[in-house]
Each structure stands twice: as C-alpha cells, then as structure tokens.
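Only one protein chain is missing; all other protein chains are in place.
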Amino acid sequence: MAAATREYRTERGAKVYGVLAEFPNPGVVSHAAERVRDAGYSRWDVYSPFPIHGIDDAMGLPATKLPLVVAFVGLTGACLGFIFQYWVSTEGYATVVQGKPAGAWQAFIPVTFEIGVLFTAFTALLGMLAFNGLPRWHHPLMTRERFLGVGDDKFFIAIEADDPRFDPEPTRALLVAAGATSVELVEEELPPAPAPAAH
Amino acid sequence: MTTFNPDEATARRLAGLSPMPDGPRAWDPVTGDGSLVEDPATRAPLVLGDRSFNWVTETVCGYAEKGPGRWWMPTFLVSAHVAGLMPLMILYLVITGVGVWGLNNVVDWAWDITNFVFWIGIGHAGTLISAILCLFKQKWRTSINRAAEAMTIFAVICAATFPGIHVGRVWMAWMLFPIPNANQIWPNFKSPLLWDVFAVSTYGTVSLLFWYMGMIPDFATLRDRAAKRLLRSNGDGPRLAVLGWNTDKVRAYAYGFLALGWRFSTRHWQNYEKAYLMLAGVSTPLVLSVHSIVSFDFATSVLPGWHTTIFPPYFVAGAIFGGFAMVLLLMIPSRELFPGMKDLVTMRHLENMAKIILVTGYMVGFAYAMEFFIAWYSGNAYEADVFLYNRVMPPWLAGPDGRYAPYWWAYWAMIFCNVVSPQIFWIKACRQSVKWIFLVAFLVTIGMWFERFVIIVTSLHRAFLPGSWGMFFPTPVDILTFVGSCGTFLTLYLLFLRFLPQFAMSEIKNVMPQADPHGYDVGGHGHGHGGGKAAGAHHAPDAPKGGI
Partner (left out) sequence: MSQITMGHGAGHAAHGAAGHGHGGSATDRANVTMPDGWGKGLGGVLLLVGAACLAGTAAYPFLDSSDYAAKHALAAYLVGFTVALGLILGTLGIVMMWHLVKAGWSVTLLRQAENVASMVPLAIVLVAPIVAFAPKLYKWMNPELVKTDEVLAHKVGYLNPTFFYVRLAVYFVLWAVLSARLVGLSRRQDETGDKWLSNKMSFTSAWGILLFALSVAFAGFDLLMSLDFHWFSTMWGVYFFAGNMISSLAIIVLCMSICRSAGRLRGVVTEDHYHDMGKLMLGFTVFWAYIGFSQYFLIWYANIPEETAWFLVRYGDGWKTLGIVMMFGHFVGPFLILLFRKVKRTPALLSLVASWIILMHCVDMFWVIRPMADPAFAMKLSWVDLTGLIGPVAVLMGLVVLKMGRGNLIPVNDPRLPEALRHRNYV
C-alpha cells in the first residue's frame, strides 16, 4: 500500500494525473480493459463515444446502486403525494364535492402517480449526476487534444496515478501490449508560474 | 502500431473502395435505398452507406455548426411572425374577456380545449418513441427519437397555454397549484381538472429531463469539437456577426455548460444507461397516464358522448397515432433538406412509422366502433341519440322529423382521415413512398384535430334540455390563436434544428455494426464474454448485427 502514497510529478513540476492510452476500436479497447482489470488496477476508466456492450464485465464494474435509490425516492414521493392530498381534502380544506367522501382514495390515485413519476425522474437524472460526480466542468483529461476526439470516434483507457498499482513504465507497457496506438502522460493543472525575480 | 480509421470493421469492408463520398451513392436497385430488405434473415441497416462513427459525428454536428442552409432564415422569420399572433391574441383575450371567443353557455369548452388536447396528443409521440420503443429494444428509434422528443416539448408548451388562458381570469391561474395562501384555500384534488395540471406539468418536466439527459453526451461532443478547433485556430476562428465573439468559444462555453462536464467515462455511462432506462421505464406509464387523465376530464362526467370507459386507452392510442403523424410531417421535409439525413432516417424508418400509424389507426377505429356498439347495446336513449343526431346523420339522411347532426361533416372528416386514409398503407408501394406517407400523415393530423372537435363540441352542443341547444362557431380570435400556436410550435422546432444535436449521436453509434466489440478479431480467439453461452452463433463473424 506504500505505493498509494507515491506522488508522481513531471519535469515541469505538475502532478501526474495518469496515463492516457488510445485504442483503435471497441473490440481492442474491451480486450484491453480485461487485461487492465486482470492486472488488478482499480482507479482507471474506459472512455468511449458510446457505452460499449459488455464493457461493464470487461472492466469488472459492480452493478450500480442507482436503481435502489431511484425506486426508494419514487415510492416515497408517491406516498407523500397521497398523504398530502388526503390531508388537503380531509383537513386542510375539506369540502364535499362530486358527492364523494372527503377522503375518497380513488380520486387521489392520478396525482399520486404523477408525483411518484416526478420524484423518480428527478432522482434518476440528479442521482446519475451525483453518482458520476457531475457537473464538473474541468478535468485533467480535457486538456489533452487527443482526448477531445472521444466524443467522435476515439477509444481510450486512462489509468490514474492514484492507483496503488500505478507505475509509469509498467503501466505504459501494459497498455501498449494491450494494443494501444498511443500512450501519453496526463498532468493535472500546472502550479502557478513562479513570480519573476525582482532585480 | 499504425494509425487508421478506428472503425476497423467498416474500414475493412470498405477496402478497395474509394473514400465514401458524401454525395449520392449507387442505390441498390433491388431494395430501394437499401433499407427495405424483405429477407427475414436480414436486418436492414440502420445507417446506410457503411458509414463510420466519424461520419455520424460530422454529419450531425454539421447540422448545428454549419447551419441548415439558406431556406432556414426565411422560414424562421415567417413562422416567428405567425407565432407572434399567439401572444397578441392572448393579450387581446385577457384585456377584453373570453367573449372574444366563439364559445357560449352551451358549448363552453370549444377551440381552446380542442387545441389543448390536440397539442398534448402530438406531444405523446416523442416520449413514446423514446420510452416505449426503448423498452421494446426497437433500435430504429435512435434515428428519430431526438426530433420527436423536441417536438414533444414544444407541443406541450403549446398545449399548456390553452387551459391556462381558458380559465377566464388568468391572473388567478396560480391557484391551480397547491400553494399555501392567505385564504387557507387548497385546490380540489377530486377534480379531474386539477389532475390535468399535475399530469401536464409532470409530463412537460419529465419530457424535458428525458430530452436533456439524452443530449448530454451530444453536447459534450459539440463542446469537444469546438474546443479542438479553438486549440488549432489559436483563437482566430470565425466570429459571431453581432457581438464579434469567437463562434467556437461561444459554442465551447454554451455546449460545455450544458454538457455538465461529461467526459464519456464508462463508469459514467453505466449510471447513465441505468438512469436512462429508468426514465424510459417511468415515462412509458407516464405517457399513458397523461392522456388518460386528459380523457378523465371528459369521461368522469355524466355527459353522453363523454362518459365511456374506453376513453383512457382510446385517447392514448389517438395520441400516439397523431403524434407519429406529426413526427412524419416534420421528418420528411428535414430528410430532404439536410444533406446525408437520408442515410440516418431510411425508408425503413418511414415504413415502420407508417405501419404504426396503420395499427394505431385501427385502435382508434376500434374505439369508435366500441362506442357506437355500446351506445346502442346500453339501451340508453341519450347515448344513442348523441351518436346518431350529434355526430353521424348527414342532412340528406334526416328522418321524417327532419333531425340531422349539424356537425356531421366534422365527424365524417374524422372518420375519413383517421380510419379510411391510413388503409392505403396496406399497399406496400404506398407505405414505402415518401409522398403517400406525407399525405396520410397530413390527413391524420387534420383528422386528429377533428376528433377532439367532435368529442368536445358535438357532445356539448346538444344539452339534455332541447331548450338549451346551441351551436359553436369559431371567431377570428379563436382561429388566429390556433394558427399562432402552430407558428410557435414550428418556430421552436426550427430553433432546435439550428442549434441542437438533431440526432442522438451516441445512440446511433451504438447500434451501428462496428460498435459491437465482438465483431473484431482481437488476439486470435474470443475474449471471455458470455462464457460460451449460445456458442456457435456467438462469434459468427457474418451474423447480422444491429438493425431494424
């Protein structure tokens, strides 16, 4: 675990984010992902213009817990919606309308459903963002011109320097052996430029 | 380690051919544009012309970056002016009163609610295509879902306006929402009209979320392209005519802001796909519920012609029917006007939509027939009367008492447009012809407007007491408000065409044959997916991939 505390810096003094390797197509990148997974890396990711089929297995990702959260919030929202309507119709502003009992549950079903859906939808979107740590408008990878093609037709694997198994040369060698067409080092932001010496 | 076209499969297939031109290709004489394959063993390609991922990016981003062409600005100006009619008419209505409309004490819901139901119905196809077809794994949806979702949002905007302005005292419209207020008054949750408020606003919100979420990766693509050009041009790129800002910088910031920092990470995709599936999962019953609740506005009453139990599914089927017609009305011209779009929206896409129109047309027809049958079967004299003397009976068939249905023309226009006209889709040549599809889509759109008119106006104009019978005639304000809403819809849609990604690029790429990682020959033999399940076919290199 000592490796985890190692910190890499480039010659310019910038902290190393990790290595970025480009792969020619979804097939090679899936295959490479399996090799990275089998090599025991944990802080790494595959970047592709679309979700590649079966890549979750290739990367060894566990199933996401998002559905549980969404289902829980959605059902809670529906219950709250029902209780609110019931309260409004029996306590808040009880009026006899349409000859129905004040707390006629049947009439509350449509709105209960809509509120449940509303909660579910917001949780799905916001939960997805929260699980992904978004919004985050800047990222070290985005400074690499090569990486700007990821939304088009490029496929990448990035292994972070924080990974306990990260070691520049073996990691690079692994990626090259897995079929990378190019491997480059990614820096985090440069430290502020040194103040000009006063003479 | 050579650098080559990343779409290796495509590249290999294209070996020997010159680079794929963007211009017209040789068409397959047997199968039309190549998508109308009859062979049941073959799935028609979803993207024609053996395109690469890069072609999809260039084409779709090109629509938003280069602009649609010269036709756009004049069209936009005209439609924006038409759209201007709507606020004008609403202003006139508000400062004068609902008397400027043609409705009266007998027909107290008329054009406003007809237009509301018409627009909200159109708004259903978008979420339907996105959600239901997504759940049913209909991969062809990827080419049409974005435009359809956009259409949904704009239609809901038009729809929500009408009930908002028909409440009479529009400045009291805030009381529709359950907000605590000084009078301790709460809305009536047992009223269908309040359910409508919740249904339509939920639908609008969820559709917007769904649409936006789908666009996040595409915004990121647009952002990255702008950022790349900025890097290369060193800030010397083209500038906006008005403010003089660097266009790519504006794009990088605007699309970048909307992309929320999306960086195409697989860990992100995993959550994204789940969230998208869940949104699709709740949107499907949402579509059903919204139009069902709209139908409750009518069906919970005791009015003959309104109160019938089949209304909820009947309204939903009608909404899908009319919505698909509108999708076709919008996509067919786009397909002609934008270069390369015929490879994305193939004839097979159009044919599939034509078939859906045929099927949903039958569903609507089934509901018409059921209403008729039960009106007679129930033995309820009023029900029977409504159908005969409010809707069907033309003057020349009037009985000895001289009674006929004053709105018979509306009823028969509806039947002709909705039930008769789609029948031509039984003929293969018609459902594979852009012109016929467009014509039927046009008729269906009109027919669906008439359907709502028939349901609302004709049911109301004959009350239980003959003394309070009346007629409804629209005033110019009625008509111009509706025309204005059409303009609003078109204007918003044109803005969408100009500035936003018209196709879900990441989803289209995902259904292209070269997206399948198993299609590549990597390291000799397979790489551990599926554990030998369904062996044999699993790695068949020539198996048909992603198709309709």
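Per-chain numbering from 1; labels A and B assigned in written order.
Everything that follows uses one rule, which is that a residue touches a chain if its C-beta (ideal position, glycine included) is under 8 Å from a C-beta of that chain, and two chains touch if they have at least 3 such contacts.
Just so it is clear, the model here is predicted, and its values are computed rather than measured.
Touching the missing chain, out of B:Phe219, B:Phe296, B:Phe321 or B:Tyr389, is residue B:Phe296. Summary of contacts with the chain left out: across B:Leu88, B:Leu135, B:Ile179 or B:Met471, the touching residue is B:Leu135. Think of the hidden chain as still there; on chain B it touches residues 13, 28, 31, 34, 37-45, 50, 135-138, 273-274, 277, 284-285, 288-289, 292, 296, 299-302, 307-313, 362, 366-367, 370-371, 374, 376-380, 513, 530, 532-538, 540, 542-545, 547.
Touch with the hidden chain on the side of chain A covers residues 51, 53-54, 56, 63, 67, 71, 98-100, 106-107, 109.
To be clear about the criterion, only the chains that are shown with their structure count from here on.
If each chain is reduced to the centroid of its CA atoms, chain A and chain B end up 30 Å from each other. In the complex of the two chains, the chain A residues touching chain B come out as 24-31, 33-34, 45-59, 61, 64, 66-67, 70, 74, 84-85, 88-89, 92-93, 95, 97-98, 100, 104, 107-108, 110-111, 113-115, 117-118, 120-122, 124-125, 127-129, 131-132, 134-139, 141-142, 145, 148-155, 176, 179-182.
Residues 1-4, 6-9, 52-54, 57, 178, 184-191, 194-195, 198-199, 202, 205-206, 209-210, 212-213, 217, 220-225, 227-228, 231, 256-257, 260-275, 278-279, 282-283, 285-286, 289, 292-293, 296, 505-507, 509-510, 514-523, 527-530 of chain B are the ones that touch chain A when the two sit in their complex.
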